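Removed from the display is one protein chain of the complex; every other protein chain stays in position.
We just call them A, B and C in the order they show up, numbering each chain from 1.
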Amino acid sequence: MILFHNDYSEGCHEKVLTALVKTNMEQTPGYSEDNYCAQAAEKIRKCCGREDLAVHFLVGGTQANLTVIAAGLRPHQGVLGADSAHVNVHETGAIEATGHKVLWLPSVNGKIEAKQVSDYMAAHWADPSFEHTVQPGMVYISSPTEWGTLYSRPELEELSRVCRENGLYLFLDGARMGYGLMAQDNDVTLADLANLCDVFYIGGTKVGALFGEAVVISNPALAKDFRYVMKQRGGMLAKGRLLGVQFDALFEDDLYFKVSAHADAMAEKLRDTFSRLGYSFFMPPQTNQLFPILPAKVREYLGQTYTFIEMDQIDADNRVCRFCTSWATKEENVDALCRDLEIITERS
Amino acid sequence: MILFHNDYSEGCHEKVLTALVKTNMEQTPGYSEDNYCAQAAEKIRKCCGREDLAVHFLVGGTQANLTVIAAGLRPHQGVLGADSAHVNVHETGAIEATGHKVLWLPSVNGKIEAKQVSDYMAAHWADPSFEHTVQPGMVYISSPTEWGTLYSRPELEELSRVCRENGLYLFLDGARMGYGLMAQDNDVTLADLANLCDVFYIGGTKVGALFGEAVVISNPALAKDFRYVMKQRGGMLAKGRLLGVQFDALFEDDLYFKVSAHADAMAEKLRDTFSRLGYSFFMPPQTNQLFPILPAKVREYLGQTYTFIEMDQIDADNRVCRFCTSWATKEENVDALCRDLEIITERS
Amino acid sequence: MILFHNDYSEGCHEKVLTALVKTNMEQTPGYSEDNYCAQAAEKIRKCCGREDLAVHFLVGGTQANLTVIAAGLRPHQGVLGADSAHVNVHETGAIEATGHKVLWLPSVNGKIEAKQVSDYMAAHWADPSFEHTVQPGMVYISSPTEWGTLYSRPELEELSRVCRENGLYLFLDGARMGYGLMAQDNDVTLADLANLCDVFYIGGTKVGALFGEAVVISNPALAKDFRYVMKQRGGMLAKGRLLGVQFDALFEDDLYFKVSAHADAMAEKLRDTFSRLGYSFFMPPQTNQLFPILPAKVREYLGQTYTFIEMDQIDADNRVCRFCTSWATKEENVDALCRDLEIITERS
Partner (left out) sequence: MILFHNDYSEGCHEKVLTALVKTNMEQTPGYSEDNYCAQAAEKIRKCCGREDLAVHFLVGGTQANLTVIAAGLRPHQGVLGADSAHVNVHETGAIEATGHKVLWLPSVNGKIEAKQVSDYMAAHWADPSFEHTVQPGMVYISSPTEWGTLYSRPELEELSRVCRENGLYLFLDGARMGYGLMAQDNDVTLADLANLCDVFYIGGTKVGALFGEAVVISNPALAKDFRYVMKQRGGMLAKGRLLGVQFDALFEDDLYFKVSAHADAMAEKLRDTFSRLGYSFFMPPQTNQLFPILPAKVREYLGQTYTFIEMDQIDADNRVCRFCTSWATKEENVDALCRDLEIITERS
């Protein structure tokens, strides 16, 4: 079988692996207090165009989400996000386990709008029983979203403005950051994110690393004592240099951006084929995750050779499917998939 | 102003007060290990027709909810309830602060159905990523609900059956228990609740006591070590006998039921007047909380003399309002309100 | 039996009871937003000599402790206290249940010293692995302590200075506040406490009220949003006016101080008798709790008529015992106890 059902089926990019192999027997201090972490953080700060950013490395996304949110909220506060937010639906209540409610807003294409946030805050303060309800303390968004869509710069600017006006942290989950930054539709840079968000992370697990997320904090109040919280939540890796070495390699010669561009190119090829053959998408196909709507025959035929996720039923025949490309996707596999798609489409 | 906006504006029924006064200078052991608590618990067990029930006294509703839910769930579990459930919307995230997510279901008239629960469980187990989502461990319902409506015995039987089939605790919040038990539509007894639920509580705060809720636990697994959890969550009252004395008085000569019946009779009088005058209700008027839909003129006129809560706007002119009666409601006040309602209705 | 084993065996002072009875059928807003709470808070602010204090009413001590500590700490912080601190030993891990470690220091006479705190902080920052340990964020002391002893003003001034230098909140648990303020040895006023502590509470449960603690917050950072946290932890009493009415009565005509002085006078009488008859004390007898060391014969004899707590064995014959007086202690009972003590002492 050829796997298209997610973007973390392989290990890591060969240059990352080479770096790990090469440094394997070096002796370094533990807990990310080594030079590789320092160097990787420095490269990330450069990419973000700011020297005052705190950069911390965590192993995975749920860990990053729960650590950032726990670090940022007072006990009576909750985090506002989309109904489809990863923290709301796919982390086994990790946020609630830190004591905080996830407050959700209905989303369109996996995104929420600044106005929803300001309306929510206005309604909170207008409620005579506001002290009987959870006070929002942070807004959580992902970009690319769980549905593969992107926030535009104007959207982020509005969210950022509303958050600042309302005393809310703005936290952007960038588990698939690279695939967003290199997407055709994208108009956002890392420097924009550093200026617009209080905290965001640059996903490695899904973008060329074995594992790892680089948390970038621009708000000093949130940065204070962050390493304590990392340790407390089990996120302080003993051999932290493994994260430093990987991100150091990923941010050398724009590797992170190049591997992301590859995944996006593969997704675009696939997207164009789906479109050309007349299939529609459940969500705008902007990054490495595509959600075409496919009839049973097509699903059955493709399912013999390729893995993908079958999601909601649209009607008797059609169902939303998820196909992912990644840094590791081989063009020959995408070509084969496109060919098979043509074959079964013609037959139907 | 005459207060109809809630059912906890006064202190307690005079017989409860008399009991508190009479026992005031008695010396008793602390922490509900006194005879009054024992006696009150015994009376409640009698009313429930079972000798094997654990009965514990807590000061308030949010405290009871968070203590029961924390005691019953394992860390990865959540509690299923209606979207309108008090634990979901009006407890400042008290449940999440114990580490557990409130999982909600859309409600009709403030109620959820057994089928919603069994469907939710089926979907949970059918999800290949079920371990990435919160596992339901308990169902929370309130009866009377936050909207003043009632679960019928068949509805509770179905819920109970589905909960047992799915390994879920069934927890009934009875903050307004008495007003449910004495309602015209009611077909449920305390004995039914003891048999159908794993745990429920008999509200005192809103039904004749100064404060206090009697938690009744029929499931031994949940009863085990419950007092530890009470103490840990700040719910073990030093002078616990205050709770015992009050419930002892409330369950003497059916006082609890009589004062509840009074509140229901007052609500029925008011309900009949609203109906007769052509006003409709946003929710079926079954207990001591009424939610008539009233035009602006009526609201303004009544608002000069009476307090009530103005809720959602239905259309340009009409708005849902909440009126509560209670054990303390004076019939003369209800009569006055009915008269004023007639006056303003005729005028309009 | 005549009870001397604790100071919460009775209900409340008659003037408090009278106030509750008198106001019983008044209609007031809920959740401490009534005039009685406002009035009581105002009286307490006057006693503290500061208009800028936030005053909140909670039902009990464990609830007050866990609410204040949860409100004040960031997740990686803990609270420093004496090994014998109530929060460390007698609250079923209530503080840990809010996510925070209780860090304890060895105590002398139930007290810790400023130098212990500054040494602890110095050691924390000197530890190269400090991020792997809990960061103190608050100091918790009780005065009177769990052992009935008192902090002097110079001791509190030193603690306050050290806390401010180290960015720590200073929190004083005053569950038995009145018995401290009126003790012969005392040199501290409520105004001193308001200036030296960030937060403290004035205990009502053990000092004349049915229940209730008045939390006084002088640090605005801690005061912010405190009512949300109260609600979340189950500490927002629906009929909050019950707390207001009681504290209003206690702070009318110095009632709180008078009833406290009575308890202290009773304790002094008892203390003098123990001393005169040659018994020593395990702890300096400063307030309403006495810890004489008594031989078996004396314990047996007294145990026929009076309750008291038998604690640690000192040697084969002698054991530490706890006797408490309170606002409710009758002088005739103290006299009887003193007489019986003389009788058995002479006999031995």
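Everything below uses one rule, namely that contacts are C-beta pairs under 8 Å (C-beta built on N, C-alpha and C of every residue); 3 or more make two chains touch, one makes a residue touch a chain.
Treat the numbers as computed from the prediction; the structure is a model and nothing was measured.
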Touch with the missing chain holds, among B:11, B:99 or B:244, for B:99
Touching the absent chain when the full complex is considered, from A:134, A:236 or A:321:
A:236
Considering the complete complex, of A:93, A:110, A:136 or A:178, the missing chain is touched by A:93
Write the list of chain B residues that the hidden chain touches.
31, 70-71, 74-76, 98-99, 131-132, 135, 225, 227-229, 231-232, 236
Absent chain, residues of chain C that touch it:
75-76, 78, 89-93, 96-102, 129, 131-135
List the residues of chain A that touch the chain left out of this view.
2-3, 6, 8-12, 14, 17, 20-21, 23-30, 59-63, 66-67, 91-94, 97-98, 205-206, 210-211, 228-229, 231-239, 242, 328
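The rule is short, and it goes like this: only the chains that are shown with their structure count from here on.
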Chain pair with the greatest number of C-beta contact pairs
B-C
As a quick test, compute the distance in whole Å between the mean CA positions of chain A and chain B.
42
Round to the nearest whole Å and give the separation of the Cα centres of chain A and chain C.
50
For chain C, which residues are shared contacts with two or more other chains?
98, 228-229, 231-232, 236
